Each structure stands twice: as structure tokens, then as C-alpha cells.
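Excluded from the complex is one protein chain; the other protein chains are retained at their positions.
Take a look at chain A:
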Amino acid sequence: MKALVHVTLKPGVLDPQGRAIQHALEGLGFQGVEDVRAGRLIELQLADDTSDETIQAMCRQLLANSVIETFRVERA
């Protein structure tokens, strides 16, 4: 089975990359871009019997840094 882990910066954490993307979009003439947040998508190919708890543990121990990031797991 496959799990998709979406890692994003916590709401309150300033995102310099998101801001740069926003400015670049504005530079291309796109209007109405009110905010951009950049994150990371990690695809895990896992044994079928991998538990939700195990995936959550992977996220907490390595894939996301809880100081600045949150994560969301999607089973695909």
C-alpha cells in the first residue's frame, strides 16, 4: 500500500519560500495571490499490514519536525 505524507509549516510560522513564490507569481502578472505556503509531499510504499500508528510514528520521529511543521497522512 501507499501512504502520502503531506508536511506543511505550522500556521504562525513564517514561510520565506512561500513568500518568494508569491512574489514570483505576482511578477508573472497573476493577481489575487493572497498567500502561498510551501510544503513537502512524501510518498511511502509500505507493507500492507503497516498500522496507522506506525506511520504516525514515522512522521513524528523523522518526516516532520514538530517545532515548525505539521503533517497529514493520506492512505492511497
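A few remarks follow.
Note that a residue touches a chain if its C-beta (ideal position, glycine included) is under 8 Å from a C-beta of that chain, and two chains touch if they have at least 3 such contacts; residues count from 1.
Just so it is clear, contacts and distances are computed from a predicted model.
Chosen from "Phosphoribosylformylglycinamidine synthase subunit PurQ", "Cytochrome bd-type quinol oxidase subunit 1", "SpoVR family protein" or "Heavy metal translocating P-type ATPase", the protein name that UniProt gives for the omitted chain reads "Phosphoribosylformylglycinamidine synthase subunit PurQ". Here the missing chain is touched by one residue of A:Leu28, A:Ala47 or A:Val67, and it is A:Val67. Residue-level contact of chain A with the missing chain is found at 12-14, 16-17, 20, 61-63, 65, 67-68.
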